[in-house]
Each structure stands twice: as structure tokens, then as C-alpha cells.
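A protein chain is absent from this complex, but the other protein chains hold their places.
The letters A, B and C name the chains in turn, as written, and every chain counts its residues from 1.
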Amino acid sequence: MIKARSGETLVKNRHQNLGLSDEVVLSMYENMLKARRVDERLWLLNRAGKIPFVVSCQGQESAQVGAAFGLNREKDYVAPYYRDFGFVFAWGMTIKEMMLNNFAKAEDPSSAGRQMPGHFSYRKLRMLSHSSPVTTQNPHAVGIALAAKIKGDDLVSFVDFGEGSSNQGDFHEAANFAAVHKLPVIFMCENNQYAISVGLKHQLACAHVSDRAIGYGMFGKSFDGNDPLAAYAAVKEAADRAHRGEGPTLLEANCYRLMPHTSDDNDMTYRTKEEVNEAKKHDGVLTFAAYLRSVGVLTEVREKEMEDQIRNEIDEATDYAENAPFADPDSVLRYVYEEKN
Amino acid sequence: MIKARSGETLVKNRHQNLGLSDEVVLSMYENMLKARRVDERLWLLNRAGKIPFVVSCQGQESAQVGAAFGLNREKDYVAPYYRDFGFVFAWGMTIKEMMLNNFAKAEDPSSAGRQMPGHFSYRKLRMLSHSSPVTTQNPHAVGIALAAKIKGDDLVSFVDFGEGSSNQGDFHEAANFAAVHKLPVIFMCENNQYAISVGLKHQLACAHVSDRAIGYGMFGKSFDGNDPLAAYAAVKEAADRAHRGEGPTLLEANCYRLMPHTSDDNDMTYRTKEEVNEAKKHDGVLTFAAYLRSVGVLTEVREKEMEDQIRNEIDEATDYAENAPFADPDSVLRYVYEEKN
Amino acid sequence: MQLPVLSYIEAVTQALDEEMSRDENVFVMGEDVGKRGGVFQATKGLYDKYGENRVIDTPLAESAIAGVGIGAAMYGMRPVAEMQFSDFMLPAANQIISEAAKTRYRSNNEWSVPMTIRAPFGGGVHGGLYHSQSMEAIFANVPGLKIVIPSTPYDVKGLLKASIRDNDPVIFFEHKRAYRLIKGEVPVDDYTIPLGTADVKRVGTDVTVITYGLMVHYAMQAADKLAAEGISTHILDLRTVYPLDKEAIIEAARKTGKVLLLTEDTKEGSVISEAAAIIAENCLFDLDAPIRRLAAPDAPAMPYAGPLEHAFMVKPEQVEKEIRNLAEF
Partner (left out) sequence: MQLPVLSYIEAVTQALDEEMSRDENVFVMGEDVGKRGGVFQATKGLYDKYGENRVIDTPLAESAIAGVGIGAAMYGMRPVAEMQFSDFMLPAANQIISEAAKTRYRSNNEWSVPMTIRAPFGGGVHGGLYHSQSMEAIFANVPGLKIVIPSTPYDVKGLLKASIRDNDPVIFFEHKRAYRLIKGEVPVDDYTIPLGTADVKRVGTDVTVITYGLMVHYAMQAADKLAAEGISTHILDLRTVYPLDKEAIIEAARKTGKVLLLTEDTKEGSVISEAAAIIAENCLFDLDAPIRRLAAPDAPAMPYAGPLEHAFMVKPEQVEKEIRNLAEF
């Protein structure tokens, strides 16, 4: 499909080809923007001394949001990891909930402030609880799929993790288990080129993380992680395979971590400003906006509306979360085991 | 090279092509035979109630012995696993030492009877100590190679393990580490089709264990594990690569476990006599002997000599080991930590 | 009415079978648990009865066994995961300690992990270093876990059923030497024994022995012998070694004022050390003698060679002697 706009060059409408309506891609963009703007706000709050810690999603929103849209958001189970702001927004978490999480308040749906920010969990949304030791969520996602298979429930189990984390034993064991039992699992590696300070070539020596798929006898694919449509297409394909009983898929989203590892990190000790600036040119939030503008889907008016609404939501959510109560200190003794009454 | 013998069909001399002399391949065969005959004796001793436990190498001697010959037996470090009778014989362990190991006597060089049989260790031979939890030896072998690299020592570190064990996290982490640091490690999987009762297709879903190599960015290769020459060639190639600084290799020896998992197992609960009998047709000890006969290297006289000598050695070793003392019971308190005097 | 007599391992199988038929969410997974029925035959017959969907032979990967079990449990299943030997559960330590134990707490009660991990443990079976160990101490400091170690077939059945029905992760250690050695009456009907409760296995007045697992039987044997000498032994079987049944320990210690703490694990840092601490905190003025601990030596694990294994393992005569010494104190 080709659309011509006055004064513009011809740009291919890629999303129609994928069966995505203009409203859907706008919603994708909106979620990406939410993630980006929330993330930016968190850094400001951190600098202002209002929150002690930020873990950032910047540079990975496209892959995250595209992936979520490729799944069934009413039915599938997901195990996102700590950078997955874009994913959890697209999955149904609100900005207010995200702020409650970052302020670690009692109403935080992930853990009521028990866990560090970004350790997402939301039972109501079929989002598993996530811990800090990396890659432990991979076998959990496989367990969801195994259980669904035993029960005869048709769903997909989706899990995210970093490329550094793909070197943990649990990555291997989970992938192998899923493949042997042909389970409907999608493993998506968000390859942002760094594991804290350690660059890709000191983490792994294969060309693509998805090259590991063949060693499990599963389908594997790498895609441009700055392109939400590529993410959507890859995850959709993997989900279709899973529903058809063709087993798990290993995906790799190639992206770049635009911010330091966390607010505790100083990335200039191990990479250069130039490298980061170069990567910013490919920033999916910008390039996708440009695409949407070029195909006439994102108008100036709509864009302003979105930005305004998100800003307002963030302002309100920040106020709310900042003023919301912490959990009762005595609650630290609760929920070690089931409480029978 | 083709040799013609009176009354025989033409058979290719494969070992000359590999640069192996007749004496060397006879020595290979002798080690294979040692392993087989010792193994057979152990089952008899077990049935006679003289030793409580046997773990068996039958069906894997060819790969083991071929592999050992592909290495530098004066210099390289090795981490064999519990079935590696053929390997440890070719590496310099004597039949007497093997019997001491199986009778768990004080003179057992592996552990003085502390460990179960087959848990090989021999410092003098640069053979690492092996435990029961599978695949733990893989990172150890990588550590040897890392240390050698740091010290500038030119050697190869070789490790063996089963195909079931290739699903452990340690397999993955060790392989990845070795590949990232381009270390001179040879990982050899002895794929005997079973992990106790669990057949290959319930252990892994890839076509070949060596398919996992690409996921680490290392060289990988599968070969006929019933053919010691194939094993020799593969290990030699891997060793050459390692010496040239081309990093680790993942090899897979396709063979078959001819006996039950151990003397505690009843394999007829999960496989058929027919299947085992079919596999016996490809038994490398028989087929290699046939090859050596057909190329005129193994004469009847020589064969009888070998069998006699091995039998005598086994008889003597059995007597010796049976009558040798156990370690002093008080010694259980020793060597928990370094003993300073 | 005569109750059926089962071996310890038959009680395991019966409990699994009954729970699987009672609740379709219960399933079994582990290495060789399917066709082979487990290397000890604990799951014998279950594969034929319930099929490969509910009796799952897994790849050789303990972290996956635990981790996949956790995921399935979060979905609402009740996985019973077998670790072939307790010695081999360490690759799963991260999944058990960081994940299973902390899921309820970290999700503020939203998610839970109703999983049971069965693992044969213990010595005296010519298993060498890695098929003889007691692993409970490694986990017996992890809030969120429960650790059960039954000593009799009756307790096996009741405690395993309770573990499977429990809504939190339970590690269920089965003594592999007890599997065929220990037999006892087991009711055919459905019963559970509450987790976290110790059990007085013998009432006595002179010396209290606090122990668990196979050592309960060593203590019982010793008590029988000592009864002839006029020494009356009180025996408390901990049954759940984490969290401990504090009240029962305090009560048992006070009962006689002389306490032998007994384990086949290595001594330093073992679960009987915690029992000793509880007594030291609560019973100072009730004690007539210092507590005594009898345990394996602080060396890695028992060797394979017969005489070495024998030297390492706690022996019934030692138990007897310790009780006698305390009685005479």
C-alpha cells in the first residue's frame, strides 16, 4: 500500500499490510510515549531526591509495545522484566499504578512497595511476579504454558529478558524444557547491547541471540527492536505458531539502552557520548512518530493531545503517588505464608 | 589408500589417511578392549556380590579412546565423566587402579574409596576430580583453559558429559564463557540416547547436540561415536583449532548405551531387547576389530595376545584390589581443609 | 481391625496416588518419574494410571524442574516435583530460595506457589558423597519455605498429603534408607497431619531425645534397650524441621530436663542447632544437664567405601551411649 500526501515523498504504509488499523498503531504509539514520558519524569524525580532509584526503559519501548500488541491481551500470561514499562502499559497497567510502584506505596499493585521499582507483578492482568535475580522468570513462563497444556487451555505465555541474562543457566533450561514439551511460550530477548557495563561481545560470541533457537529445536528470529511493527509481526507470528501447536519461539529485539543501567550507574565509565548519540538517531519513539506522521496517521493535533494527556496523567499520578501512604510497617510480618483466618 | 588382501574385498585404510600408524590404531583398539573387558568383569563381580555398584561404559569406548588419542596425553588437562573407562585407560590409568577404584580401596587414585566408582580424578595425569551432580565439570574445564591462557601455557582442556547433562544450566554457562573468551576447550557430549530411562526426544528437541554450538558462536560437529577414528579426527581438529587460538569446540559422539544405566537400573522397563540388539550390531569394539582385521593390522595372534594379556591383568588387578585394604576409618575426618603441620 | 502395613516408600506412592485422583490439579514431574516410575519407584504405576500429561519425565535440569513447577503452581496447579536425590537439588537452589519461598511475600499475597518438592535424602545406602547427604540445613533458614521430614509410613502419608494441599512451597525430604527398611501401619482412608507440628513418638521421664528422619528409629531402638536398664526416654520427632515447632521442643525439653539433640547431618549449622538455641533461650532453669548434640562429623559427606561410611554415619550405639550418659549426669 502506498499513500501519497501533498508535499511528501511516497511512504509505504506498513501497518495496513500487517492488518493493523490506524487507531491501533496510534494506540501503540501512545503507549510508547507513555513509557518514555514516565521514564523521563522518573529521572527528574530521582534528581529532585523524591525517589531513590530509577531503572529505565528508554530505547526499548518500541519492541515492548509492539510485542504486547502481538499477544492476546485478554488471555495470555506474561512475565515482563524490569525495563518493560512499554510492555506493562500496553498490557493494562496505568500511569498511576506505575507511579505508585516507583514511590513504593501501599497501593502499588506489584508488591505494595516491598520490591524495588520495575519488579512488575499484577495478578489481575495475568502478569507474573518478577524478582531481581535475572532470568528466573523464564522457567516460570514455561510452567504457565505447561499448566495450560495440562488443563487444555489455549493461551500463550510470554517472557522478556536481557541479552546478558540469556547467558544464565535458567535461560537454557527453560528454553529446552519448552521445546521438548512443545509448549506455547515466547521468549523475547531485549538485546540492548549492554549488561550494565559489559558490552555484547563480552557477554556472548554468537551473531544473534536468536541463533540459540536451533540448539533447542525451536523457531528463532531477530528483528529491529526500534520498530514496533517489526516487534508486533514477530510476536504475532510466534503466537500463531504457538496456537497451532508448533511450540516455543526465541525472539531477539535489537535495540539500545539509551540511559545508564539505573540511576546508580555512570555509563560514561564504559561507553562514549558519541555512541549514545549515534543510537539516539534510531530511537524508535522518534522514528515511529515520523513514520506515523509520514503516512498521515499522526496529526499535529493528535500528537499534542496525546502529549498533553500523558503529561496531565503523569502530573496527577505523581501527586497521588507522592502523597499516598506507605504500607503499615507492621505489615512486614505478613504474607510469609498463607494466612488462614 | 587401498589395500588388497587375498580373498578379501578391498577395504579403505582410513587410519593412514589420518596419519595414524598401525601400532597406534592397535593401541587404540587395545584400550577399547581393556575398557570393555574390565566393564564385563565388573558386572560379574557385582552379580557375585563382590562390589555393590557398577556404572558401565559399554557402547562408548570407541568415542572415548579416539578422543584421548586426539589430544596431547603429556600436556592436556581432562575432565572425563563416569562412563569414561576407555578415556581414562587411554589417558594412562591402569587396570589395577581401575579395580582399586571399583573396590573403593585406599590405593584408589581417584578418591581412596571416598567416591563412588567412576568418579575419576588423577592429579598426576592432569585429570580433574569429578563429582556426581552432572555437568559441574564443564565450567571447571573452562577454568583450566582460562588459567592456562592467563599464564600463557599452550594446552587444551577437554571435558566429557552425556546428552541429558547437556540440558543443565552449567553446560550453557560454561560453553558461553569459553566462547566469549575464545578458550581452548573441547566439550564432547557422549550422546548414548538415554539419560537413565529418558530417551533423547524427551531430553532435547534439536537434531544434534552439536547444533548448540552456533548459539555460542563456536565450532560444532557430530560424529559416529562407534568409530574411534572419527572421534580421533574430530578431537584432533578441535585441538588444532584450539591451539590456533580459534576457541572452543562442541562435539557430539553418537553412540548407544548398551547396558543398563547402572547396576541399580532395569532398562527393560523403558526400552526393548530388540532395540538393544539392533544397537549391538554397531558396537564399535566389534566393528573396529573387523576393520583392523580387514586392513590386516589385527592378526589372530595379536588379538589373542591382547585378550590374554588383558585377562591376566584384570585377574591380577581384581585379586589385588579385592585384598587391598580400605582406608583407615579414622581418615573420614581428614582433608576437609588443608592440613598444616 | 488390622491396618495395612506399608513400607515408607509405599506410603509415598499411596499419598501421591490418592492426591492425584482427588485433585486434578495435582501432577508429578521429575527425572525418570514417568515410564521408569522413579529411580526408587516412588511414582510406580502413576504413569500408567494418569498418563504422560500428569506424570512428566523432564529433561535433566533441576532448576527447570523447580522453576517450571513454580510457574505451573502460579497458574493454579499443585505440582509435586521430584529431585532424584536431595544432593542434586542445589542447581535449583536459586529457584527454591529466591523464587518459590519469596513469591507470596514479594507480591504482597497476590501470587503463591503451592508446590511440593520431594527429595530422597540421607545416608547408609552406599551412596558416597553425593547420594547420602542431608540437605535440610541449607534451606532451614529461608522464611517462606516449609521443610518436612517424616520418619514413619503413617507420617509419610499424612504429611505428604498435607504438603500437597498446602498453599505454600514445601520441601519434603524422604529418607532413602527408610524407603524399604521402615514399615508400619497406614490407614486406607484419607487423613492429613498438620505441617509444623512435632510428635511425641515415645513418652519418657529421664532423658528427652529430639530428632527426625531415620534417627527417630535409632532413638526408639536405643530407648527400648535402655528401658531394660531402667532409663526412660522421651522422644520428640520434629517432623517439620522448618519452621520448627517451638512449643513442642520447649515442652519436651522441660519434660525431663536432659536433652539429646540428634541428627545424621553434619553438626555445625544443622537444624538441631536451632533446636538447641530455642532450648537455651527458653529452658535455662529447667535443665538438669547441658544439652548434648549427636551428629555426623563436620566433614563434607559420607564416603562410599563401607568402613568409611560406617565411621561417618551416626550409629545406634552412639545414641544409646549418649542417652545413658545424660541419664547418669
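General observations
As a convention for this text, a residue touches a chain if its C-beta (ideal position, glycine included) is under 8 Å from a C-beta of that chain, and two chains touch if they have at least 3 such contacts.
From a predicted model like this one, the values you see are computed outputs, not experimental measurements.
Contacts of the undrawn chain with the visible chains, over the full complex, involve A, B, C.
Of the candidate positions C:Ala137, C:Met215 or C:Ile231, contact with the unshown chain belongs to C:Ala137. The chain not shown here is touched by just one of B:Gly70, B:Gly118 or B:Gly143, and that residue is B:Gly143. Contact with the undisplayed chain is limited, among B:Phe69, B:Phe103 or B:Phe177, to B:Phe177.
Those residues of subunit B that touch the chain absent from the view are 77, 109-112, 114-115, 119, 121-123, 128-129, 131, 133, 136, 138-151, 157, 169-170, 172-174, 176-177, 180-181, 327, 334-339.
For subunit C, the residues in touch with the chain missing from this view are 63, 87, 90-91, 93-94, 97-98, 101-102, 105-106, 129-130, 137-144, 242-244, 261, 265-266, 268-274, 276-277, 279-285, 287, 289-293, 298-301.
On the side of subunit A, the interface with the absent chain consists of residues 52-53, 104-105, 111, 113-117, 119, 131-134, 164-165, 167-170, 195-198, 202-204, 264-265, 269-270, 326-327, 329-333, 336, using the contact rule stated above.
The criterion applied here is as follows: only the chains that are shown with their structure count from here on.
The distance from the centre of subunit B to the centre of subunit C, each centre being the mean of the chain's C-alpha atoms, comes to 37 Å.
Rounded to whole angstrom, the centroid-to-centroid distance between subunit A and subunit C, based on C-alpha atoms, equals 42 Å. Of all residues in subunit B, those touching 2 or more other chains are 167-170, 202-204, listed in ascending order.
Among the residues of subunit C, those in touch with two or more other chains are 59, 61, 63-64, 91.
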